[in-house]
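Quick one: this structure, given as structure tokens, is what I'll be asking you about.
Right, subunit A next:
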Amino acid sequence: MTESAPPAVELRGITKRFPGVVANKDIELRVARGEVHAIVGENGAGKSTLMKTLYGMHRPDEGQILLDGREVVFKSPGDAIAAGVGMVHQHFMLADNLTVLENVVLGAEKAHGIGAAARRRITEISESYALGLEPDDLVEDLGVGDRQRVEIAKVLYRGATTLILDEPTAVLVPQEVDELFGNLAELKREGLTVIFISHKLDEVRKVADSITVIRRGTTVGTADPRTTTAKQLAEMMVGAELPTPETRTSTVRDTPVLELRGVTVAGQGARPAVDDVTLTVREGEVVGIAGVEGNGQAELVDAIMGLRPLAAGTVVLGTDDITAWTTRTRRERGIGFIPEDRHRQGMLLDAPLWENRVLGHQTEAPNARGLFIDRKAARADTERIMREYDVRAPGPDTLAVALSGGNQQKLIVGREMSAKPRLLIAAHPTRGVDVGAQSVIWELLKDARAEGLGIVLISADLDELIGLSDTLQVMLRGAVVATLDPGAVTPEQLGGYMTGAVAGTTAGAA
Partner candidate 1 sequence: MSVLRRTGQALLAPLLAVVIALVISGAVMAAIGVDPLRALSVMTDFGETPSQQVTAIVVVLNRAVPLFLAGLAVAVAFRMGLFNIGVEGQYRMATVVAAGVGASVSLPGPLHVLLIIVVAMGMAAIWAGIVGVLKVTRGVSEVISSIMLNFIALGLASFLLTGPLRGSEPGASIVTTKEIPESGWFPSLNGVFGALGLADPPRQLYGFLLVAVVVGVVVAVLLKRTRFGFDLRATGLSASAASASGVDAKRMVITTMLISGAIAGLIGLPDLLGADHNYGTQFTSGLGFLGIAIALLGRNNPIGIAVAAVLFAFLDRASVPLQIANIPSSVVTIIQGTIVLAVVIANEVARRIARRQAESGTAVAPPAAGDGSSGEPDAGPPSGPALSNASGATGRTDPMGSAS
Partner candidate 2 sequence: SDEDTSGSGGSASSGGSEDGPKIGLAYDTGGRGDKSFNDSAYAGVEAAIEANGGSVQEVSPNSDASDRADLLTQLADQGFNPIIAVGFAYGDVIGDVAQQYPDVDFAIVDSTGVDVADNVTGLQFAANQGSFLGGVAAATKSETGHVGFVGGVETPLIQAFEAGFVAGAQTVKPDIIIDRQYISPAGDFSGFNDPARGQIVAQGMFDAGADIVYAAAGGSGIGVFQAAAASGGRAIGVDSDQYETVGDASLQAVIMTSVLKRVDNAVEAYIGTFVDGSVEGGTDVVNDLSTEGVGLSYSGGFIDDIQSTIDDYTQQIVDGEITVPETPTD
């Protein structure tokens, strides 16, 4: 970090406009060689846009990009790759139906072909950075963590010297995050430069050498992670206090809203995806389900929602055995649903907001009148939700796709809450949502809980899980392996249970 050496990456006065939006305005960024540089900012602040510019995915309307002091112009990612810049996208850029090898060598076939030489090279990379990749695995069979390592392998395979990671930790458990940070440290030692985006400010402070804060498309300043607190960072980002998910006063009542008895869901192979799960959610209780992604949480949610047939067991809502009910009936009778993947299950991206407000509540007031949809009432109610839940969009006729992820999520939360559910299934309710929106969503969940709502909370964010839950259930290979008291467990301990490092007990159950 000598003063004289030019920065590895320097962005000067970058401006990028999209139709109707200025995503980046006059951005300045300096990243020194061999450092881990974090970029933080609200949802929609323009972080991804900036990184896409640096990676040649689009060209800036104004401004310059300098690498090691020399100005470069990238016409395509190919140019960026050639200049040693690699990027791991927020949404993985992987072809599911191709193998790890094919995904890695794609576009870089010149280096080692697509055959044995390439396989050797990938194994080499995988071993030296402990990525643990099998070249011939189909990507669709891999979990999130592995997918991310494939992404990293892709970049390393191309000999990148500057690595961009867009929200790499959003979907990882602490152990995986630690592994990732271990990998980053390894990269740093090799002299690679890492730029990474995250909403988890503690994490940022832990791993970054320096931080740039972006607000509303423009740089508001840089911060030193050693001297800046998370609170200060958050204030720079939004001018608001850093929220915490803490809820310590218990509101748990006696009446159960949901009982799962021996719920089993068939899996792909011989092993069931959900294995004999029994648990109870009471009124006013948040039951957190912890688990590394792919351990049956998604299937469990599907089973509760009636989206997947049960191989065995019963689901009881209140006093009703709902095992044979359709998804629609379940929703009508008081189950709210915030799905894990809002683009896939929560929204009609190409439909206007008011239709998205109707979605999932087609048969309920104020959306429906008899067999007809009440368009007027639905529009009006959408406007109410937008107001009450601070959904920032031009109006109820805006297409959902035009909203940022956080705003989409707030609309979903508002929609589900509006139906006054008895039970809420919330899968990753704040994933990829900025701190401001996060606190709004947390507050909403807390308020609803206080009013007697039972909540099943699934989250990869362990702080959120521990902070919000009254009871924690840990899932491993489809089965509940531990029931924990969130008041007495640290994220690290929890991570141990999730990965199976600590054997399952019912430690300090409430």
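Behind the choice of candidates: all candidates are chains of the complex that A comes from, given by their letters.
The working rule: a contact is a pair of C-beta atoms (placed from the backbone, for glycine too) under 8 Å apart; a residue touches a chain by one contact, two chains touch by 3 or more; residues count from 1.
Because the structure is predicted, anything quoted here is derived from the model rather than measured.
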Complex member in contact with subunit A (any copy), out of 1 or 2: 1
Residue ranges of subunit A in contact with candidate 1 within the complex: 17-23, 25, 44, 216-217, 305, 307, 309, 326-332, 337, 339, 344-352, 355, 358-363, 368, 371-373, 375, 392-395, 397-399, 401-404
